[in-house]
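Missing here is one protein chain; the remaining ones are kept as they sit in the complex.
For chain A:
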Amino acid sequence: MQNLTVQSSIDFVEVFSTKAGAIYQSDSENCWYIDFAGKLARFDYRNILKLKKAVYHIDIEDLLLNNTKAPDLEILFICACDHCYVLSLLEIIALKELLQGTFVMLELNHIIYDRLHRIII
């Protein structure tokens, strides 16, 4: 028999999803996978926080209101992270929604851990 280590690649748990995409958590890798804008990208703890910060800092209202001829495209480049997103205004709004939902779910998960799991030992 061949020595095949079958990695259970299905240790993904969906944290949050919208019509535009989804974010999964991998407990074994301690990271998140973001399925958005046609690609699946891996983000570790530091990078997902950097992505959150970058997305939350985009002034959507300003992009909506300014009537310059420049296309409504934002380039999201995260330092020391392999991924970069080039997003339209609508995609930015969608990604922000996805991230907000995700962080609410992570917070909820944290509260459950804090109030239940870590008390009953």
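One rule holds in what follows: a contact is a pair of C-beta atoms (placed from the backbone, for glycine too) under 8 Å apart; a residue touches a chain by one contact, two chains touch by 3 or more; residues count from 1.
The working rule: contacts and distances are computed from a predicted model.
Chemist: Out of "Binding-protein-dependent transport systems inner membrane component", "Ferritin", "Iron-regulated ABC transporter ATPase subunit SufC" or "Assimilatory nitrite reductase [NAD(P)H] small subunit", what name does the UniProt record list for the absent chain?
Modeler: "Ferritin"
Chemist: From the list A:49, A:64, A:90 or A:104, which touches the chain that is not on show?
Modeler: A:49
Chemist: Provide the residue numbers of chain A that touch the chain removed from this figure.
Modeler: Residues of chain A in contact with the hidden chain: 13, 15, 25, 27, 30-31, 45, 49, 106, 109-110, 113-114.
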